[in-house]
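Removed from the display is one protein chain of the complex; every other protein chain stays in position.
Here the chain labels run A, B and C in written order, and each chain numbers its own residues starting at 1.
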Amino acid sequence: MNQDSHSSPVQSERWVGRATVVEVAGDIDLHRSSQFQQSLLDVVDRNPERIVVDLGGVGYMDSSGVASLVKLLSRTRKTGVGLRLVGLTRRVQSVFEITRLNTVFEICQTEEEALA
Amino acid sequence: MNQDSHSSPVQSERWVGRATVVEVAGDIDLHRSSQFQQSLLDVVDRNPERIVVDLGGVGYMDSSGVASLVKLLSRTRKTGVGLRLVGLTRRVQSVFEITRLNTVFEICQTEEEALA
Amino acid sequence: MKSVLNRPIVIHLPSSPSYLPVMRATLGKLCELVGFDRETAGAVVLSMDEALTNIIKHAYGGAEDGVIDIELAPVGEPEPEAVKISLRDYGPAVDPKKIKSRDLDDVRPGGLGVHIIKKCMDTVEYAPADGGGTLLTMVKKLNSQKGKDKV
Partner (left out) sequence: MKSVLNRPIVIHLPSSPSYLPVMRATLGKLCELVGFDRETAGAVVLSMDEALTNIIKHAYGGAEDGVIDIELAPVGEPEPEAVKISLRDYGPAVDPKKIKSRDLDDVRPGGLGVHIIKKCMDTVEYAPADGGGTLLTMVKKLNSQKGKDKV
């Protein structure tokens, strides 16, 4: 079994003070986006002050993966939780650019920056 | 244009004394094996004492690529030229094992060993 | 063996999200052979993925027992100059005018697929297919890659 198709997109969750760093891996497409979204919303329920989504392990993401992140964004805005994205691979970065969501999300270059 | 499909499988040829090291790259299949074979036989015509074929850049080879190397082997045997293979990736190594040609070719782990 | 890349690959794909990675691998390699750079190949693959996703969601309503007819065609002689992707579903007829992208400024989940497709491909055409369903035809030209002049 390989991570791209079978396991959860959210590989691990790690607390740094009151922030939580969520590590995502594998391709995120229609096959995995609803599980991705559910895992992300579960993170909000644990009441962090900030969520850092590390997309370093995501080689491919389409608009259904982006939609899961937009859903997370509106949830975090509602509940006053900070949200930052980090580790975008070139392909994932370009999906954000094409959909102009790179100006909507806070996208950081490093985890340090995202946690600062 | 990418190396797998369009350019010559033999990327470069480098003389080390009277031996020549031939660097091969890209997938070798029916599409590229005849060009591969021709380039290899051209090397014999330059009268080296030994030919070292470096397959480090070959991620995939099927029996038509193997056939080109067998053709080279019989030519070198006829003309008294030494022939050694080096840098076999795991997949290429396994094709030699399946066809039991790993016992027919001199396969070396390093270029130093192949040139020794 | 000297051979050319000038004929289509025809595929009948189950309308299940499970197969999307397979189709991405197929088209990604074909784009590489045609001569697209990595970035452009990625955009073409993304477009097909978005279009297949829309067919699965909208034409088949998530039913996985439908079939999507796919044609992946390198176009041009003697060397390919473009790739043409045709996707045909057997879903209910839909007015092509209804298939459009939404206002991007309205940030909400969904509604981005058609925008992505139109942004990434050179031509995109939806038409009712003979015998029912929708035929989507999209083309990406080699010379429309970034860093090359548009024709």
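Keep in mind that, in the parts below, a residue touches a chain if its C-beta (ideal position, glycine included) is under 8 Å from a C-beta of that chain, and two chains touch if they have at least 3 such contacts.
Here the structure is a predicted model, which is why all the values come from computation and not from measurement.
Trainee: I'm checking contacts with the chain that's been left out. Which of B:V10, B:V95 or B:A114 qualifies?
Mentor: Residue touching the chain left out of view: B:V95.
Trainee: Of the residues C:G28, C:G76, C:P96 or C:G111, I need the one that contacts the missing chain.
Mentor: Candidates C:G28, C:G76, C:P96 or C:G111; residue touching the omitted chain: C:G28.
Trainee: Which positions on subunit C touch the chain that was left off?
Mentor: Per the touch rule, subunit C residues meeting the hidden chain are 1, 3-5, 7-14, 16-19, 21-22, 24-26, 28-30, 32-33, 62, 64-65.
Trainee: Of the residues in subunit B, which ones touch the absent chain?
Mentor: These residues touch the chain not displayed: 4-5, 27, 29-31, 60, 62-64, 66-68, 70-71, 73-74, 90-91, 94-95, 98-101, 104.
As a convention for this text, only the chains that are shown with their structure count from here on.
Trainee: Where the CA atoms of subunit B average out and where those of subunit C average out, how many Å apart are those spots?
Mentor: The computed centroid separation for subunit B versus subunit C comes out at 39 Å.
Trainee: Starting from the mean Cα coordinates of subunit A and subunit B, work out the distance between those two points in Å.
Mentor: 46
Trainee: Which residues of subunit A are in contact with two or more other chains?
Mentor: If we look for residues of subunit A contacting two or more partner chains, we find none.
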